[in-house]
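With one protein chain removed, the remaining protein chains of the complex are shown where they sit.
Naming follows writing order (A and B), and every chain is counted from residue 1.
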Amino acid sequence: MKRALLCGCCLLFVALAACGREAKQGPFTVLLSVEANTLDPHFATATIEWSILMNMFDPLIERRGDMTLGPALAERWEVDETKKVWTFHLRKGVKFHNGEPFDAESVRYTFERMRDRKLKPRITVYRRIFLDRIEKVDSHTVKIHTKRPVATLPVWMVNAFMLPPKYYSSTPPKELLKKPVGTGPYKLVKWVKDDHVEMKANEGWWRGEPAIRKVIWRPVAEASARIGELETGGADVIMNISPDQSKSIIKSKEGLQFKGARGGRRIYLGVRTDHGVLGDVRVRRALNHAIDFEAIVKNVFLGHGSRMRSIVNAPNADPGMKAYAYDPGRAKTLLAEAGLKDTNGDGVLEAGGKPFEVKLEVPASRYLKGKEMAEFLAAYFRAVGVHVEVIPLEWSVFLARRRKKTLAPLYFHGFSSAFNEELDLGVLRPNLFANLTAWRNRGFIENYRRLGQTFDPAERRRISYRMQRIVREESPWVFLWNQYDFFGLSARTQWTPRPDERIYLPAIRLKEAKE
Amino acid sequence: MSVERNMPESALNTDDYPMMSDLELRWEKFRRSMMRAKPAMLGGVFLILLVVVSLSAPLIAPQDPGMVDVNLRLKPPVWVEGGSASYFLGTDALGRDVLSRLMYGGRVSIMVGLSSVVISGVIGIVLGLVSGFFGGKIDDLISGFSEIQLAFPFILLAITIMAVVGPGLLNIIVVLGISRWVAYGRVVRGQVISIREREFVEATHALGYPLYRILFMQILPNTLSPLIVIATFAVAGNIISESSLSFLGLGVPPSVVTWGGMLSEGREYLRGAWWMATFPGLAIMATVLSINLIGDWLRDYMDPRLGDDM
Partner (left out) sequence: MGAYLFRRFLRAVVVVVGVSFISFAVLFLSGDPTDTMVGEDWTVEEVQKLKEDLGLDKPWFVQYALYVSRAVQGDFGESLRYRQPAFEIIMERLPATLELALVALVLSIILAFPVGVISATQRGSPYDHGGMLFALLGQSMPVFWLGLMLILVFGVSLRWLPVSGRSGWEHLVLPAIALSTYSIARNARVVRSSMLEVLRHEYVKTARAKGLSEWIVINLHVLRNSMIPVITIIGLEFGHLLGGAVIVETIFSWPGVGRLLIQAVYAKDFPLVQASVTITALIFVSLNLIVDLMYSVLDPRVRLH
């Protein structure tokens, strides 16, 4: 009996050893850190869903790899002199995956479905553009009427993916979230929820068939497991890894690549200016001067990235602006000017007899190295006499406190970007529920209103630069950085990641495997 | 659903030690059993060492465990190239000394392990006593409650409670405490039912002793042995549970050093900075192993027939 057991164990191990896996040339595999909840474009809310959807659908106007806007299903468009009627000239000869033709009716149907009161979609595009009605001029021309002038309308079009009217109106909604049909470069083969999404190339795509034929998207939550898959040939693109982990990738195997892309997400410490001395602009500037962000970049991100210069992303940022410099001396001076002194010699400054102690809340695993960064920042603040305590919160708790406006006076947060100056600046408008700074500046608010009504690019730039300087001057944020997105790539993958966190498959090339 | 066992009649054989008093006899038995159990001795020595080290951590720790320094990130242990003697086991992702944090972390692990056992012990004993002594409806109620508790996924209870009250040392102790009382409750109830009928309890009751005195003075001492054994294993289980919750991001706030927290921070760096997760992992394992070794021996010593399943 004992011998039988031993033999059994040996056999088991031999069997295991025999099935050792070799890297194989399988389907192109993308490993995600989170999963998609829906594949219905009108219910998508997460970046990951947009990433998958943009490979199966096309919008009228697309955001290109360099974050500028360009024609997709609309060949060109113009706005009339009332600034409330936009005319779109549609591409001809485009077909949906199911054979339905793309035409003016598709555009009308898509926008009407967005505001279907029975369906209750989550998409907000029609509200953001103050949609009035859609007018079909002819089979390939539509006019979009808005209730008021909206200069940012083309930006919002990026997420308005065109749907085939017959299929979407005749299929029950429960089916639709699993079986999307668009005009895009890839067709859905199968979606096994929480396991994988399988796509194949759309040979009839109007831009020509994409280079990669078969693609698998798979959520793998654990970072070490994603890296393991990349190293064992089970993945071609893995997302959301950190530079610390990149070292081992580059060392471990020939050909594996580590790519960092400067993203649009602006990571900052929100300062609740309605909390005591934080209302004093000198204190806020002092906090900005107190941190050595370059040291964090060097040690934590291994040199990737730099401190945020403006809250507006390139290419719309004011090129004349410089980032805050690390200057603890200046920080101390500013704090002293604001009346903060260490009277009892315990290393913590006091204001009005009370020590300057403040809490810093950070979502535990939402932002790249968020918790770690917060700890480092707190150490820098302590060095100039401000006692900061870091409190990590689970993301849903953080969100609840953000909604109830009960976050700590300093909070670690990041706003994503649509790469438009008006939308980038809009995150500081007082009536935005996710903006807790309570910062109100007449100049900023008036300029923001003007910006919304200005269609001339040169004038828009002037206003936006002025506003960027006000923000810098007033510092309602402790400016940190534009978050980098880090990817691991297999040897055969040739790809430069985009700044908007999305993975657009037609932009990826494959190296030919050597025989 | 409990399988009832009777307590063995006193296992002491007085004939072997005719000259000794009862107390001396017990001590002698304890001493001999202890000397024979080498693994338990080993575990005991480790635990004593652990307690001494963690209690004196502020005196002997080479560094401040909370000292954050971005320039000292991820330094390897002293015997690896690039390591330095002042950071014997290396530093973590925030540049903090791993050895010092291990020393401080031991305090929390022990404290969480012990205090949550006390909480679940008290709840379990009280409910078990009440349930066994009164029987009937009360018994049904408490048994039903214990079944609900068992059928409720512990992780879910922990996640939701931690989400409501926020992370904290006290919170995690309470969560572990209230979710682990059933084992004590069942043993006490079973013992109570089997002892209740015995003469000495009836006798004391007839003498007019108040109820609580009978409960605590007569029945409790008779159920002590199995409880101590369960509690020992529960300490080990709680240390693991605390680290699991920290792994899921639901443990104590990071200003409090725990092995579980260190491990979960280290898992991101498994490949490059293996020392971050390896040492706290080993510490948990060694501690739990030691406690289990002692638990095994205790069980044999107190009641050789008590099964593993408690």
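In the analysis below, a contact is a pair of C-beta atoms (placed from the backbone, for glycine too) under 8 Å apart; a residue touches a chain by one contact, two chains touch by 3 or more.
None of these values were measured; they are calculated from a predicted model.
Chemist: Have a look at A:Arg76, A:Arg127, A:Lys190 or A:Arg207 and name the one touching the chain we're not showing.
Modeler: A:Arg127
Chemist: In the full complex, which of A:His275, A:Arg403 or A:Arg509 touches the chain missing from this view?
Modeler: Considering all chains, including the one not shown, the answer is A:Arg403.
Chemist: Touching the absent chain in the whole complex: find that residue among B:Met41, B:Met67 or B:Ile161.
Modeler: B:Ile161
Chemist: In the whole complex, what residues of subunit A lie against the chain that is missing from view?
Modeler: Touch set of subunit A with respect to the missing chain: 1-2, 5, 16-17, 19-21, 37-38, 43, 45, 120, 122, 124, 127-128, 173-174, 177, 192-196, 218-222, 224-229, 231-232, 234, 394-397, 399-400, 402-403, 415-416, 423, 426-427, 431-434.
Chemist: Name, in rising order, the residues on subunit B that touch the hidden chain in the full complex.
Modeler: Contact residues on subunit B toward the absent chain are 1, 3-4, 140, 143-145, 147-148, 150-157, 159-161, 163-164, 236, 240, 243-244, 247-248, 260, 263, 267, 270-271, 277, 281, 284-285, 288-289, 292-293, 296, 305, 307-309.
One rule holds for everything that comes next: only the chains that are shown with their structure count from here on.
Chemist: Spell out the residues on subunit A that touch subunit B in their complex, using ranges where they run on.
Modeler: 222-224, 227, 242, 244-245, 247-248, 292, 295-296, 299-300, 364-365, 371-372, 375-376, 378-379, 389-394, 396-397
Chemist: Looking at the complex, which residues from subunit B come into contact with subunit A?
Modeler: 68-71, 73-74, 93-94, 162-163, 166-167, 249-250, 253-255, 267-273
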